[in-house]
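One protein chain is absent from this view; the other protein chains keep their places.
Order of writing sets the chain letters: A, B and C. Residues in each chain are counted from 1.
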Amino acid sequence: MPWNREQIAARAARELQDGFYVNLGIGIPTLVANLIPEGMSIQLHSENGMLGMGPFPFEGEQDPDLINAGKETITQIPTTSFFDSVASFGMVRGGHIDISILGGLQVSETGDLANWTIPGKMVKGMGGAMDLVAGVPRIVVVMEHCAKGESRLVKQCTLPLTGKSVVDLVITDLAVFEVRKGEAPALRLIELAPDVDVAEVRANTAADFVESLN
Amino acid sequence: MPWNREQIAARAARELQDGFYVNLGIGIPTLVANLIPEGMSIQLHSENGMLGMGPFPFEGEQDPDLINAGKETITQIPTTSFFDSVASFGMVRGGHIDISILGGLQVSETGDLANWTIPGKMVKGMGGAMDLVAGVPRIVVVMEHCAKGESRLVKQCTLPLTGKSVVDLVITDLAVFEVRKGEAPALRLIELAPDVDVAEVRANTAADFVESLN
Amino acid sequence: MANKVYPNAVTAVADQLRDGMTILSGGFGLCGIPDALIEAIRASGVRNLTIVTNNPGIDGIGIGRLVETRQVAKLIASYAGENATFARQYLAGEVEMEYNPQGTLAERIRAGGAGIPAFYTPTGVGTDIARGKETREFNGRPCLLEHGIFGDLALVHAWKGDTEGNLLYRLTARNFNPVMATAAKVTIAEVEQLVQPGAIDADHIMTPGIFVKRIVELPRVEKHIEKLTVRQRA
Partner (left out) sequence: MANKVYPNAVTAVADQLRDGMTILSGGFGLCGIPDALIEAIRASGVRNLTIVTNNPGIDGIGIGRLVETRQVAKLIASYAGENATFARQYLAGEVEMEYNPQGTLAERIRAGGAGIPAFYTPTGVGTDIARGKETREFNGRPCLLEHGIFGDLALVHAWKGDTEGNLLYRLTARNFNPVMATAAKVTIAEVEQLVQPGAIDADHIMTPGIFVKRIVELPRVEKHIEKLTVRQRA
């Protein structure tokens, strides 16, 4: 049985380590915030200028001056610090954030990521995504394995790139892949969702990969 | 009668305008702080991270955490703000300081300034001087016209430069020169100290200059 | 004595506007936006503006006000996802947009304000935004050359400000405001509370007054929430 969104996020949460500073993207990555292992000290980075993001406020306690990068009302916690956008991206580009867990539209077999736009359809923008993939030393992409029957793990991204050879780990509803940058093939299947077999993964994956299950 | 140090500083103070943010170098420039015209609102910048420098503290009220760029104990005033060295030089290089009044060892006839070192003699360093002359839109140099009988207004600086073609105005004990960058000669004699005549200035000036007294 | 305090947003911006100018605006989403100053710009009717901001707010709020009236010719931003009017104008080719990665945008403005004409960054290498930009390797890593941004006018929203122009921002309403304040010929701040010099602890000041030419106290502060998210009490 493939993982559901919550289970994908739970698998991503296992990438966290005590003391980590973590940036979570919008969508499935946001769910990781509620799945941090007990006793682990994790500070969440919000690109709009905050470290130490707290949960949503109780009804009536929202503050328009306190939002996350998704523009949602949030809260602060005792460890919180606020800073400006320049400092925020200094942290990101400077490699100070330990890990970023991001959504994806496509991941290529060399670890390229496309996750910011579909030409002609979206007028959004990359926001901080390009900075994150360029600056954060470990990039985990969480996404559904396929969209409308098409594999999102592709030989080459057809959508505009967010970054080239930037992804370290891909977690989908079917499986987990490590990206060994510079190797060919770079994608290594390291884990399967329960009751999913390699044949099913192969059938749903356009990208070349090697099996490395243990 | 040539101007004394206080009078040189007083002439430099006439370059200030209400609302100016001002950086003063060490030596004669420091005297300008006490000569700001009544009713004029001037904020003094200290390169170590302060705008709005106050006077020396009363005896016993000194604070080791509150010094100026010359490492002297000073005080804060109601308009004071503190910031780090990066922000301080962002202001300087970004052209936000209106004027800097600096000491000089040599000024060339094209407005080059040498004021940071005498090779073999000093092991000091340029500190913020090169940043100031590169970033502040108006640079006023105050200095004795001659040192040991040698003119400090020279055809070409023989001492290591602080900046090339950076000086806008030179005030010495004998006279005031404007530097019209790009013109030749660039130095224009615009003012004389009391009882000093042009012949005396010519006799003491190695640099070429034109008279532009009115 | 120099005076930076203006009675209202309209008089503060009045003599600073001309068609075709570049205006920087603080804010992220609807958080910390200089909305009263933007409204004054809307009311002035100035046109053909280049706006530098992280994102153009939503329809009719923030920079969205100037999008609705078609006063914006070009937007330099990292995101335009929540403004339907802008999306329509953009897809119809009626407004130009220059996408910048958010960190690159922040850094370009910071460079403009700090006298750095250009810098290299690893962000965006190999993507569409690298097109036409010089690529150069440092320590084996390709980087893009990016240029500083400096505007004619910057608008910022602060929580507290004193009459010297020293500013304090609150929580995540800080965002792009401090950097915008550094990167324009003239910076105008709207503040929720105007206080006397000395009322703000000098160590806490986030934007020193040197960057602020004019300051306006808001008669009333209206803040918007773009996405209200709450949790239930247990």
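The definition used in the following text is that a residue touches a chain if its C-beta (ideal position, glycine included) is under 8 Å from a C-beta of that chain, and two chains touch if they have at least 3 such contacts.
No experiment lies behind these values; they were computed from the predicted model shown.
Trainee: Omitted chain: which shown chains does it touch?
Mentor: The chain that is not shown touches these displayed chains: A, B, C.
Trainee: Specify the residue from the set A:R11, A:K71 or A:R93 that touches the hidden chain.
Mentor: Looking across A:R11, A:K71 or A:R93, the contact with the absent chain belongs to A:R93.
Trainee: Looking at B:V86, B:I118, B:A147 or B:A203, which makes contact with the chain not pictured?
Mentor: Going through B:V86, B:I118, B:A147 or B:A203 one by one, B:V86 is the residue touching the chain not shown.
Trainee: Looking at C:E107, C:D162 or C:E226, which residue reaches the missing chain?
Mentor: In the complete complex, the chain left out is touched by residue C:E107.
Trainee: Which residue numbers on chain A touch the omitted chain?
Mentor: Residues in contact with the chain left out: 18-19, 21, 39-41, 43, 45, 51-52, 76, 78-83, 87, 89-97, 134-135.
Trainee: Taking the full complex into account, what residues of chain B touch the chain not shown?
Mentor: Chain B touches the chain not shown through residues 46-50, 55-68, 70-74, 76, 82-86, 88-89, 92-93, 112, 122-131, 134-135, 160-165.
Trainee: Counting contacts across the full complex, list the positions on chain C that touch the omitted chain.
Mentor: Considering the whole complex, chain C reaches the absent chain at 107, 111, 114-122, 138-139, 141, 143, 147, 168-171, 174, 202-204.
The working rule: only the chains that are shown with their structure count from here on.
Trainee: Most remote chain relative to chain C, going by C-alpha centroids?
Mentor: Chain B.
Trainee: Chain A to chain C: how many Å between their CA centres?
Mentor: Spacing between the chain centres: roughly 28 Å.
Trainee: Using mean CA coordinates as chain centres, what's the chain A-chain B distance in Å?
Mentor: It comes to 54 Å between the two C-alpha centres.
Trainee: If I count partner chains per residue in chain C, which residues reach a count of at least 2?
Mentor: 110
Trainee: Would you mind listing the residues of chain A that make contact with two or more other chains?
Mentor: Where chain A is concerned, no single residue meets two or more other chains.
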